[in-house]
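Note that one protein chain of the assembly has been removed; the remaining protein chains are unaltered in position.
Showing chain A:
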């Protein structure tokens, strides 16, 4: 990394704030990049300082590309922040295709006046998440918008991954008879974030589950024959319900879940009761849904459970023929209901 020493003074990461100059492309922009982003994300491709990064694609592989915009309030929440979330989210999107994530780009839209201390905290969290995942941030961009035109920080990340030739994992592959697995407890991220909303602050021990799942995916794919894992998806925004509805529609199938088998932390259940929300629609940031062939279901479940990120994995339902593509659920109560798409934003009920 080129070390510049000709800035009048280093960035003040205690009291300083983002100003319009930081996004103007001049010396102030360069200083922000050098003293914050480049130091935190340091890797050979980024060190080149070019407009883009050159990456090798090994023979016999295809590229997978995924992109994600991150807008979250509050920016810091129990168990994480927008920084690590922006790494995990995109790593997971690439991993859900069955690919090995290899590189990320990051684009920041900063609001004028945003404290540099908070930005540093976010960037360092991002860097730590990328290091831990082994996926470098190799290129990026920074823009600053006027105060009142942003919400502190927006981060967009794009991920590239390598997919072995012949591997086909996708939302359209679920078949009747397949088994639906989930890698752990549901709704943790949603409740952790809600508990910190200014208007809704309540005491909760629930922390976000935000995590990079590519090693979990790798373990699963290694444990079963090629083709036995039909679909992988992380149930983020919209939760389990929306994700399963997406898959049901893509694959032209229905699903039947068993409510009694859904792994849910008691604290999350209680928070949902309090707020009148349905855990099935709450976001998860460190969980995956795997739809697998019935003959490998036990092996797949055992493999997920053997991994630290899948310790509470569960078999929650089956794929079935259904021309209406309904996701349904047998309730713990002995009844049956549709598990519908999310309509709009989940809103608390009045009574």
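The criterion applied here is as follows: contacts are C-beta pairs under 8 Å (C-beta built on N, C-alpha and C of every residue); 3 or more make two chains touch, one makes a residue touch a chain; residues count from 1.
The rule is simple: contacts and distances are computed from a predicted model.
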Name of the absent chain as recorded in UniProt (options "Phosphocarrier protein HPr", "aminomethyltransferase", "Outer membrane protein TolC" or "Hydrogenase formation protein HypD"): "Hydrogenase formation protein HypD"
Contact partner of the left-out chain, one of A:254, A:286 or A:310: A:254
Sole contact to the chain not displayed, among A:44, A:166 or A:323: A:323
Residues in chain A touching the chain absent from view: 176, 199-200, 254, 256, 260, 266, 269-270, 273, 320-324, 326, 328, 330-338, 340, 343-344, 347-351
